[in-house]
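For this view, one protein chain was removed and the others were kept in their places.
This part shows subunit A:
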Amino acid sequence: QGGGSAVIDMENMDDTSGSSFEDMGEMHQRMKEEEEEEAEGEAGAAEEEDGEFLGMKGLRGQLGRQVADQMWQGGKRQASRAFSLYANIDILRPYFDVEPIQVRARLLESMIPVKMINFPQKIAGELYGPLMLVFTLVAILLHGMKTSDTIIREGTLMGTAIGTCFGYWLGVSSFIYFLAYLCNAQITMVQMLSLLGYGLFGHCITLFVTYNIHFHSLFYIFWLGVGGLSTLRMVAVLVSRTVGHTQRLILCGTLAALHMLFLLYLHFAYHKVVEGILDTLEGPNMPPFQRVARDIPVVSNAVLNTTAKAIALTL
């Protein structure tokens, strides 16, 4: 009787002051029964519990809402950070602010060397024209590679063309910009990119014509004439922005050499199979070089040697 009343008493008490062995056992048993009931109840009444959870009943609902809130804020913060990174293309927006008439005018101007080199010439810092010219050069290169040889694997064709043109534009621009920095020339990176990009217009014209009409003499005329004009223009603009004879010589000499040699490289590296075809068609007659030397007597030995070396390297 003592044990029974003690259990009843324990149930009605608020605080668990006693700690007799039976009472602890009873409490333990009661808790286990409650858990079993809860387990049965949960399976059937999951929605009710969710309702309670979301209904902010007590501490658990509030905690859940806060956690969900924080996760939403964190996700939104990350997404907006990623978006502002993407929206950084707005940095480039002022460089694409051109009209078609301006682009056409600049294309024509890129072939006309300026006379006034004592006054710094204005260069438009625009990237639309140069970018389109580089892509046009890629397309022309592809056309040239296709017409010269259909056996070349397509996989390397596209990659080579894009890599060559973009590599030249970006790489040589950076290099000349670095030299300009050393030689104290007044030119910014965007202006250099723009200048060299428009200088590729001459290359585009030359290659477009000579990939379709396969005469070496014609190519040399175009190389000197068209390529020379666009190089002269770039050189004149740079000279107008540099002070000092040595610096002018270094900067302009490098740019002229790279620009002209690039055109030479583009013609010969992607055209060698046409030479082979021409050779086989002509039979055991003159090899192309002697023909060229006869047609253009003014070609200097240096150019002839460089071309011979380029051919020897590519063959």
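In this text, a contact is a pair of C-beta atoms (placed from the backbone, for glycine too) under 8 Å apart; a residue touches a chain by one contact, two chains touch by 3 or more; residues count from 1.
The criterion applied here is as follows: contacts and distances are computed from a predicted model.
Chemist: Can you match the unshown chain of the complex to its UniProt protein name from these: "Glutamyl-tRNA(Gln) amidotransferase subunit A, mitochondrial", "Phospholipid-transporting ATPase", "Protein YIPF" or "Retinal outer segment membrane protein 1b"?
Modeler: This omitted chain is identified in its UniProt record as "Protein YIPF".
Chemist: Which of A:Met31, A:Leu63, A:Leu108 or A:Val243 touches the chain that is not shown?
Modeler: In the complete complex, the chain left out is touched by residue A:Leu63.
Chemist: For the chain that's not shown, point to the residue among A:Met31, A:Met132 or A:Leu182 touching it.
Modeler: Only one listed residue reaches the unshown chain, and that is A:Met132.
Chemist: If the missing chain were put back, which residues of subunit A would it touch?
Modeler: 54-56, 58-59, 62-63, 66-67, 70, 89, 92-93, 96-100, 103, 128, 131-132, 135-136, 139, 142-143, 146, 150-156, 158-159
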